[in-house]
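Mind having a look at this structure? Questions to follow.
All protein chains but one are shown in place.
First chain written, first letter: the chains are A, B, C, D and E, and each begins at residue 1.
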Amino acid sequence: MALVKMIEDGHASVEVQAVFDEIKTARKSDWVNNFWKVLASSPATMQRIWSNVKLVMAPGALDALTKEMVYVAVSVTNNCEYCIHSHTAAARAKGMSEEMYAELLAVVGLANETNRLANGYQIDVDEQFKPKFD
Amino acid sequence: MALVKMIEDGHASVEVQAVFDEIKTARKSDWVNNFWKVLASSPATMQRIWSNVKLVMAPGALDALTKEMVYVAVSVTNNCEYCIHSHTAAARAKGMSEEMYAELLAVVGLANETNRLANGYQIDVDEQFKPKFD
Amino acid sequence: MALVKMIEDGHASVEVQAVFDEIKTARKSDWVNNFWKVLASSPATMQRIWSNVKLVMAPGALDALTKEMVYVAVSVTNNCEYCIHSHTAAARAKGMSEEMYAELLAVVGLANETNRLANGYQIDVDEQFKPKFD
Amino acid sequence: MALVKMIEDGHASVEVQAVFDEIKTARKSDWVNNFWKVLASSPATMQRIWSNVKLVMAPGALDALTKEMVYVAVSVTNNCEYCIHSHTAAARAKGMSEEMYAELLAVVGLANETNRLANGYQIDVDEQFKPKFD
Amino acid sequence: MALVKMIEDGHASVEVQAVFDEIKTARKSDWVNNFWKVLASSPATMQRIWSNVKLVMAPGALDALTKEMVYVAVSVTNNCEYCIHSHTAAARAKGMSEEMYAELLAVVGLANETNRLANGYQIDVDEQFKPKFD
Partner (left out) sequence: MALVKMIEDGHASVEVQAVFDEIKTARKSDWVNNFWKVLASSPATMQRIWSNVKLVMAPGALDALTKEMVYVAVSVTNNCEYCIHSHTAAARAKGMSEEMYAELLAVVGLANETNRLANGYQIDVDEQFKPKFD
């Protein structure tokens, strides 16, 4: 159970309800997930994080699905149970197939392995990998 | 400096040189990076990891560039200096633009932030996020 | 459920009960939390860790509440569910208000984000940040 | 060396220079550190992160020094070399004495140890630690 | 609950059942644990990981019990609940006594602490620790 009291959709202050409404509109959804109901306990945090999410997760040079899969990759590496669930669900909703999901987790697993081989052997970065700026 | 003596391309045993050659052919490259020259100190590890890399990183349901960007996301989260350099270089070589790179790091940063908000508040997973199987 | 059998307060060996009693006295509490009941399965570990906790967590140049909040920050970053609960409860008992808690988690989240931006871009440390000793 | 070309103070676009100027004014400083010169390669990221830093790090229920020390605690736990240097310097500039610094690192170290004891033994959260809301 | 549908032993495709059978034979066991029933959702991942486990975990220069204890040490550091349970059970089955287990977790805890002291103080590696190759 969350360590603060959740604010329920429909029982919020005007400023918090405005974010709830914006979230539902943006997602074409009729419910608000626990992440936002918990963050609503601190309206300043809620508004700041929602503003960041809108800026960062909007499709740009990377499409929305790729961004969700990167979110899953980070959340799996950090072992954030909530985030693994929410962003896997979001990636599936945006079109991630079971084959894509299996490949995503395979890359995440392998990267975590080779990260430790590179660290463990203390491998020097090749000069060829360093970008040249003039 | 690496914690084992690197095996140089052209000065390797037959079994190790075979992997060096395969790496250069696969990458249409005339050099081998330090990661493999270090792993060559343990031919069993080198062959096993190369086999995994070929299986996992080949284009499939996810394209090669997306896989490299996921690799970067994991390496940044874990702070593996070698892997950040090598996979950022690989992603750029596969077409990652500076705009894509900036958006990738922005997502990685935000995911690391919200992972801690979800953990810190101990937020319960919404039932709606849990997949239903029958 | 813990991976070892917990030793209950009042059913412990003399050496373990002595630590239980000291913990209750130090905390002006009539119960012992699971962390110590589990560590009691290894009296050497229990005594060593309790000795460390007394030395490190006693008010000194930093007050007790600041130390608890730092403990929460680390536990959230590492995602230790037990420690998040126990040290958030301890910090609240020592006077952490809901506003302080929200600001604490906001700093923890932001630090986790900018840590990855600094790592991801491989930013060099400015000379001005390096301390000078003579 | 950073993986993007740094934008130097005085050689930036109008929008980037405005952030540089604001940073120097806020810090009563005549130089800009590498973190911002690197982030300036992506003005959207730079403006967003600066906006977050201003909101999160301003003194509120927690004072500015406590916030810097929490930042150090997270950066040490994650092993972000850049952030350890920059936020230790900032904490010292805000009044962190050597005694406070030693105690801060002692708490960070101990928390990282007991986090693993709690995880390793898979200790259940005590009911007494769970907040009650009605 | 797992994020994919588990494949049950006895209800699998020929290729997946072959791995299930091999696992049970190798372990002289009449059941298959959830890890493999979940990985079976992606036969390519299942076969690849099983192949790696056989190669890496077989007794060699290190005995099977030492390898299991190293697995536990990593899993505890990363806080992987599933892996802590499965590899602690495997280590016990291979002969890890309660005294060995307590000492293992004590080393894991202490290493996590001193890792942060070394990082936090940014201690330079002594020349004497760097291997010399000629």
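In the analysis below, contacts are C-beta pairs under 8 Å (C-beta built on N, C-alpha and C of every residue); 3 or more make two chains touch, one makes a residue touch a chain.
Please read all numbers here as calculations on a predicted model, not as lab measurements.
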{"item": "Visible chains that the absent chain touches, using the contact criterion stated earlier", "value": "A, B, C, D, E"}
{"item": "Of E:Glu8, E:Glu22 or E:Glu99, the one touching the omitted chain in the full complex", "value": "E:Glu99"}
{"item": "Residue in contact with the excluded chain [from E:Gln17, E:Gln47 or E:Thr66]", "value": "E:Thr66"}
{"item": "Options A:Ile23, A:Ala90 or A:Leu110, residue touching the unrepresented chain", "value": "A:Leu110"}
{"item": "Touching residues (missing chain, whole complex) on chain C", "value": "1, 3-5, 44, 48, 52, 55-56, 130-131, 133"}
{"item": "Missing-partner contacts on chain E, residue numbers", "value": "1-4, 31, 33-35, 38-39, 45, 49, 52-53, 56-57, 60-62, 66-67, 69-71, 73-75, 77-78, 80-83, 85-89, 97, 99-100, 102-104, 106-108, 110-126, 128-131"}
{"item": "Touching residues on chain D - with respect to the absent chain", "value": "79, 84-85, 88, 98, 101-102, 105-106, 109"}
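We adopt the following convention: only the chains that are shown with their structure count from here on.
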{"item": "Partner chains shared by chain D and chain E (touch criterion as defined above)", "value": "A, B, C"}
{"item": "Length of the line joining the C-alpha centres of chain B and chain D, rounded to whole Å", "value": "27"}
{"item": "Centroid spacing, where centroids are CA-atom means, of chain A and chain D in whole angstrom", "value": "21"}
{"item": "Residue numbers of chain B (touch at least two other chains)", "value": "1, 3-4, 52, 56, 77, 79, 81, 84-85, 88, 102, 105-106, 108-110, 112-117, 119-122, 130-131"}
